[in-house]
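Apart from one protein chain that is not included, each protein chain of the complex appears where it belongs.
A, B and C are the chain letters, set down in written order, and residue numbers restart from 1 in every chain.
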Amino acid sequence: MDLSYGAEYEAFRDEVREFVAAHWSREDARNPERITAFRLKATEAGYLYRNIPRRFGGSEQPADVLRAQVIHEEFTSARAPMEIYGNGVRMLVPTLLECGAPWQQEQFIPPTVRGQVDWAQGYSEPGSGSDLASVRTRGELVGDEWIINGQKIWTSRAHECRYMFALVRTEPDAPKHQGISYLLLDLHQPGVTIRPLKQITGQSTFNEVFFDDARTPLDWIVGRRGEGWQVSRATLKHERTGIGNAETYLEQFAKLLNVARSATRNGRPAIEDPIVQDRLAEIEGYLQAHRYSTFRQLSMSLAGKDPGPVTTMNKLVVTNLGHMIAALAQELIGDASLLLPVYEPGHKVGDERWMNQFFGSLGIAIAGGTSNIQRNIIGERGLGLPRDQTGGDS
Amino acid sequence: MDLSYGAEYEAFRDEVREFVAAHWSREDARNPERITAFRLKATEAGYLYRNIPRRFGGSEQPADVLRAQVIHEEFTSARAPMEIYGNGVRMLVPTLLECGAPWQQEQFIPPTVRGQVDWAQGYSEPGSGSDLASVRTRGELVGDEWIINGQKIWTSRAHECRYMFALVRTEPDAPKHQGISYLLLDLHQPGVTIRPLKQITGQSTFNEVFFDDARTPLDWIVGRRGEGWQVSRATLKHERTGIGNAETYLEQFAKLLNVARSATRNGRPAIEDPIVQDRLAEIEGYLQAHRYSTFRQLSMSLAGKDPGPVTTMNKLVVTNLGHMIAALAQELIGDASLLLPVYEPGHKVGDERWMNQFFGSLGIAIAGGTSNIQRNIIGERGLGLPRDQTGGDS
Amino acid sequence: MNFDLSAEQTALQDSVGRLLQNELDQVRLLEIFDSEDGHDARLWQALGELGVLGLMIDERHGGTGLEMLDAAVVTEMLGYHGAPGPYLGHVAASLAICWSANDAQKERWLPRLATGECLGTVALAESDAAWQPNEWRLAGPTALNGTKRNVLYPAQADVMVVGVAGGELMLVENPAETVEVTPLPSLDATRRIAHVAFRDTPAAPLSGSAERLRDALLVLLAADAFGGARRCLDMAVDYALTREQFGQVIGAFQGLKHQLANVAADIEPARALYWYAAHAFDAVPEDAQRMAALAKAHVTERFLHAARECTQAHGGIAYTWEFPLHVWLKRAVFDRMYMGSTSMHRTRVAELSGWALAG
Partner (left out) sequence: MNFDLSAEQTALQDSVGRLLQNELDQVRLLEIFDSEDGHDARLWQALGELGVLGLMIDERHGGTGLEMLDAAVVTEMLGYHGAPGPYLGHVAASLAICWSANDAQKERWLPRLATGECLGTVALAESDAAWQPNEWRLAGPTALNGTKRNVLYPAQADVMVVGVAGGELMLVENPAETVEVTPLPSLDATRRIAHVAFRDTPAAPLSGSAERLRDALLVLLAADAFGGARRCLDMAVDYALTREQFGQVIGAFQGLKHQLANVAADIEPARALYWYAAHAFDAVPEDAQRMAALAKAHVTERFLHAARECTQAHGGIAYTWEFPLHVWLKRAVFDRMYMGSTSMHRTRVAELSGWALAG
């Protein structure tokens, strides 16, 4: 058992560190041109877009989870920009690489990778949450165009996106899963209306998108008619390959400790309160278990071994962790939990910032399939129990 | 709002108290004949077997929950015997009163009420737990006798019982719920084998009962052929009319407080430990809520009002309470939880007696329908959600 | 035994329910939630006309002369409907004035507090969640200097009952003229709070018990919490009966069904707990403090749990501002923290029970 990365990777780490030191400084962060230039250099050096072919703007490196991890660590610690973050790079590009037509790959991947366009995800609808395959947004082929009518919801940052990839029902008479196509469409057109969706935190990071005779060309379809469900599964597969990351929760726990140190209970620092200590240690048990569990999963993946059912559990595990941390934080901050964190100029946000974490932990339990769907997946794919009616996407 | 019983009932209480003082003394408890004589007198006075007609040995009193409560309180505080405790009085007698033939009522109710015979309940089978209607014990009518083959389980005190009332499949071709008959049978016959079932506590309060061409007369059937399921529901209805009683758990909580006082943590009485206090107060919140909830249910029943969905929840509520109390007790007794309570002459049982409560709280969650079945009942009958396949007996 | 509401109490509760049903549909509720001051004049007036605002004020001063149990069952309905506004502080201030003001003060304020024409509030907490009378440091004897935190609707208040050192109470009349109010971004926008700075603010001593005022608020918070929890469950059940996924209403899925059944069993008995705490406040002095603390800790804890579970049961829709379930989620946070945390009141229960002493 060896928690270090080994000599080869430490040498690689030195190389990456030197590269970053040579090409990036903190002040660059305020200069969009410098950021773009750095990304280009880092891609040429083989550090970014590693699984994307060179002809589409990637660096086309052999898969190597540890190198990716080293790059992530070094870039993050220098606060250097990594890949463009968004649904385009994260979901559409892998899908196009796997299922897209050559012209689609050529036309869409390079500008997406360069950050010139981003994509909105058009999956969820008001009536289709966990039962995604029940989408009702219709697409009708009229001449050489798809005419699209309906509504999508939970579309993040739709305002800032040029395009959308969407699940659209094009074969209304086919069985549920066989009647969907995976269409690409331009959001900058009269038939599309975008409305921000205010969340319970008061912020608006999601949108509703309405289609009223929106149009897209005949060949802006990925895969064939009626194959959209399968195509979207490919995307989800990519989304889910990420092994549960414990870093976020380690950071949250460190912040939780700080709150416990600054808060008081019965006139003493809360962290000296036996109840608080007990709950912190309980949370840390879950946290360190998950942390080393991710190391184990990573190590096994590196060795080409199957980590087993635990991979189906990561989401529920971190959902529970987030909930435990948020619940304790809410108690520790005391009366600050009576306040809504308001991010406005001139307004100082104090401990009430934890209320965003408090609501966020609920949002995580809901987003991307509720925890009940996760429990189905664990029960069926993880434990081998029989499917029931909500087998969902398994 | 008035938590007293009012002048009329306090007068009645005086009457009961005088009666008990006149006819019962603690030493009588060791004398079976005195017990029997007292029960007879108490029945004549109208205090016991209040809902059983006089001709069957009851006192035939109008229903009055508060009088029953007063009698219970006064008898209990004087440790005077109440009704014979057992499935006969508790389940069979109400069933016979509702569905039995006149000759069955005459023949079976009086000796049951007098404690001359007791009855085993023959419902559960190894393959039929929550799905009780799937019983497979067969009854075949041959001449003027039922020939019974099969097995029952979880039969409490079968050794001490003369008779059994049983669910037996007599119409194998009928639909599941219509193929069952409610038969009475004599356990003292060669075709019946009783085997004690050792529980995880080490004690044996239940049995398995095997039928190998056991026999019972043609007319020892309650209700008609194939109506056994409905007849048994009548019994269960009687079993469930009891409004959840909080007394047991108030007593347990008092004992829990005593354990917390005698146990030590970090060299101080455990009850001074903030963690222990917090958990005790949490449990007491649930306990007092349930206690006053039962007062509310009782009051509403007295007034002929429907207490609402809460009646479907009492069992789950007390199951959870028992679990919380047992879990804390197990921690408080510390190393005593490493011991099995052994009740043998010459062996002193200490704090480890709580381990029986610990296992018992699990047993309660299982017995009489698992907690999951209770959740179905709450969801469907209490909240009005649609039935699913395990609708069970609802 | 009659541990049940009287016909009059049930009728009162129903009439408040009907009023709120009519005046406060979900659209209106969100409008007030999003409004500048979180205080709707029409709703306030309607509550006043129904007698809700002067329930415990004696009849001689224009109130109904009822008891805490009556006020609590009404508060349950306000909780159920998520009623926004200064109700809690108003009722508490009125009570304190009833108990302990002199005749002139009573004459001056109670009749107009009973109708809602004037607004009352209470200023209790100091820094570090110092909600308990023995923690207060602000001191008289005639002019106040210092700060009270998280006061309900102080800017709109005509009269303010202030907790001061030694666990005493004082009365500040027309505080708008003599205090400085710093509004806060209230998470629960149905109950707006602000910090109040006193600068040589004239104040008159009151004779009443701050502990009893605290207990009154604890009982009212428990009642509000029970109503709110029940509402969350009702909304989740309604949703489970109408929302379809995988070809059937989601309430038919055992996973969700069991989740809601657990919530129901968790909260339903709590109704009787807050009833008894209110009854003890009225009629069982030896139980009053302890049961108020126990009820506040237990019921508000259950409310937050129910609100979380029911939010999850809804899925994404409940994460939007437009769908008003979050109003109750935020009320749950308020009820749980206001007047002191669960953990603090559980410690009080342990002390008041004398657990460490007896036996």
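In this section, contacts are C-beta pairs under 8 Å (C-beta built on N, C-alpha and C of every residue); 3 or more make two chains touch, one makes a residue touch a chain.
The structure displayed is predicted, hence computed values, not measured ones.
**Q** Counting contacts across the entire complex, name the shown chains the missing chain touches.
**A** A, B, C
**Q** Per the definition of touch given earlier, which of A:I271, A:L332 or A:A365 contacts the omitted chain?
**A** Residue touching the absent chain, from the options given: A:I271.
**Q** Can you list where chain A touches the absent chain?
**A** These residues touch the chain not displayed: 1-6, 9, 66, 69, 257-258, 260-261, 269, 271-272, 274, 277-278, 280-282, 284-286, 288-293, 295-296, 298-300, 302-303, 305, 309-310, 313, 316-317, 320, 372, 374-376, 378-380, 382-388, 390.
**Q** Go through chain B and note every residue touching the omitted chain.
**A** Interface residues of chain B facing the absent chain: 124, 126-131, 134, 153-154, 197-200, 202, 264-266, 275, 330-331, 334-335, 337-342, 347, 352, 355, 358-359, 362-363, 365-367, 370-372, 375-376, 388-390.
**Q** What residue numbers in chain C mark contact with the hidden partner chain?
**A** On the chain C side, contact with the omitted chain comes from 253-255, 257-258.
As a working rule, only the chains that are shown with their structure count from here on.
**Q** Averaging only over C-alpha atoms, locate the centres of chain A and chain C and give their separation in whole Å.
**A** About 40 Å, centre to centre.
**Q** Please list all residues of chain B that touch 2 or more other chains.
**A** 274, 278
**Q** Which chain C residues sit where two or more other chains touch them?
**A** Where chain C meets two or more other chains at a single residue, that happens at 248, 253, 343, 347.
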